[in-house]
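Here the complex is missing one protein chain, while the rest keep their positions.
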Amino acid sequence: MSTASLNRAFALLLWRDLLLAFRRRTELLNPLLFFVLVTTLFPLGIGADPALLRAVAPGIIWVAALLAAMLSLDSVFRSDFEDGSLEQFLISAQPLSVLVLAKVIAHWLITGLPLLIVAPLLGLLLHMSGASIAALLLTLLLGTPVLSLIGAIGVALTVGLRRGGVILSLLVLPLYIPVLIFAADAVATSGAGLPITAHLSLLAALLVLSVSLSPLATAAALKISLS
Amino acid sequence: MAAVATDTGLNARHLACMRNDRNLFEQLSFRLGCGQALILEGRNGSGKTSLLRILCGMRQPDDGRLHWDGEDIFRLGPEYHAQIAYVGHRDGVKQDLSAGENLRLARGLGAPNPAFSIEAALDRVELWEHEDVLARNLSAGQQRRLALARLLVTRAKLWILDEPFTSLDSHGIDIVESLFANHLAGGGMLAVTSHHPVSLNDADIIRINLST
Amino acid sequence: MGGYAAYVWSSYAIALVVLVANVMVPIIQRRKLLARLARRQRRERRQP
Partner (left out) sequence: MLRFFHQLGSPKHFYRIAGSWIPWLAAACAVLMLYGLYQGMVVAPTDYQQGDSYRIMFIHVPSAWMSLFIYVVMAAAGAIGLIWHMKLAEVIAISSAPIGASFTFLALITGSIWGKPMWGTWWVWDARLTSELILLFLYLGVMALYGAIDDKRTAARATAILAIVGVVNIPIIHYSVEWWNTLHQGPTVTKFGAPSIDIRMLIPLLVMAVAFKLFYVLVVLMRARLEVLERERNARWVRELVEAS
């Protein structure tokens, strides 16, 4: 099929998912509320000592972001699977991996990107310095798409299962570890006033790798789950 | 009836399909050319839906080959999918989108059919002025007709339909049968499963019963 | 063994348990599978 129709299908699917999300606006808040709630639990558990909180803040916020992203993954294919439109994607005239990429980008725009809006607030809650909050935003910007891309593989593998959610975390969380390590450490390092270009380049590398490879894996997984 | 050249259209050879260890069907061969309709019969669970999903390329046959214009459909991939349209048990209609939006999406995913605008397709299934009505507000019969209207907005040569008449009243069935007749007259192809009889008066019909 | 005997022998004991378990599980499953299949075939013979 010509690239024109490919771009049109890509844009169409992106428009459709954003429109669907817009029509159920209230659900957009769920990942954000979860993100804030989980982060506020930690000081209650660890105690309010600012120095201690500042030390553990990067790890806490990034683990909370990771969990928020993972919990919102189920919506990527679940509703399409139940009403049969996922089958229509499988037999569309466009390669499935491109359609999958459109859906994952839409999912990131709906659930991943908004985390950046709330992140500075949480940074203040945990006494983080200005530099580390800036680093937090940068790492979230680079990291959350990777979470959506890799998570989509897990969702595609478990879309046909009745209780796939439990297994999804076991499949996906180990694959999130590199993002967590580089991102959390970037925030901690910038807090100490050191440059974090190495971390950001590694995160960018993970992003490029997952943008190019994971849609293929997700498409293959969908074809198997629906066979 | 256009002379059926040797390898145009769908050509199935020795298809076999297993479900958890029972052979649903085996050594199934048939050929479907322009203007021909394949009507699948058989009791529930005899593999009708599985065969349709194999025809769509969504499921690998456990054995045998399926060719479209002489080429294996799994090697063709999206090229083959541009030639087919499928309506399964589930309508594939998004409840939160309007009828027009659903059709615009279907048109974008397939090869757009210039002959039918969204409006014309809706009129053809007698969903006049329903373009901006949310699918959730349509009756089951209307949603089914909307799903079938999807067939019109793409240039699909082969229509693959699983129980197209479910939740349709007699008038709805007449509309759909006239759609089929036009499609076949225009050189299209049809593969359909249905419990009640499909009256395609003079079309060239191939009947396969999977439960014999 | 220089006082570390407990650590060394416990490691080898655990290794033995894991290896033996890996060998025994397929053997036991095989017996169960053959029994299950035999029963199924008898069932099929009774009502063709």
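Odds and ends about this structure:
So that you can tell them apart, the chains are marked A, B and C in the order they are listed, and the count of residues begins at 1 in each.
By our rule, a residue touches a chain if its C-beta (ideal position, glycine included) is under 8 Å from a C-beta of that chain, and two chains touch if they have at least 3 such contacts.
Given the structure is predicted, the values throughout are model-derived calculations rather than measurements.
Shown as candidates are B:Glu41, B:Asp63 or B:Glu79; the residue that touches the absent chain is B:Asp63. From the options A:Val36, A:Leu140 or A:Ile153, the residue with contact to the chain not on display is A:Ile153.
Within the full complex, the residue among A:Ala11, A:Leu124 or A:Leu161 touching the omitted chain is A:Leu161. When the whole complex is considered, the residue among A:Ala69, A:Ala119, A:Val187 or A:Leu206 that touches the unshown chain is A:Leu206. By the touch criterion stated above, the residues of chain C touching the omitted chain are 1-5, 7-8, 10-12, 14-15, 18-19, 21-23, 25-27, 29-30, 33-34, 37-38, 40-41.
Residues 153, 157-158, 160-161, 163-164, 167, 170-171, 173-175, 177-178, 181-182, 185, 202, 206, 209, 213-214, 217, 220-221, 224-225, 227 of chain A touch the missing chain (whole complex, contact as defined above).
As a working rule, only the chains that are shown with their structure count from here on.
Averaged C-alpha coordinates give centres for chain A and chain C that are 42 Å from one another.
A straight line joining the Cα centres of chain B and chain C is 50 Å long. Rounded to a whole number, the gap between the C-alpha centres of chain A and chain B is 37 angstrom. Multi-chain contact residues of chain A (touching two or more other chains) are absent. Shared contact sites, meaning residues of chain C that touch two or more other chains, are absent. Here chain A touches chain B in the complex through residues 1, 5, 8-9, 12-13, 16, 19-20, 23-24, 79, 82-85, 87-95, 99, 223, 226-227, going by the rule given at the top.
Every residue of chain B that touches chain A in the complex is listed here, in rising order: 53, 56-60, 77-79, 81-82, 84-86, 88-97, 101, 104-106, 108-112, 154.
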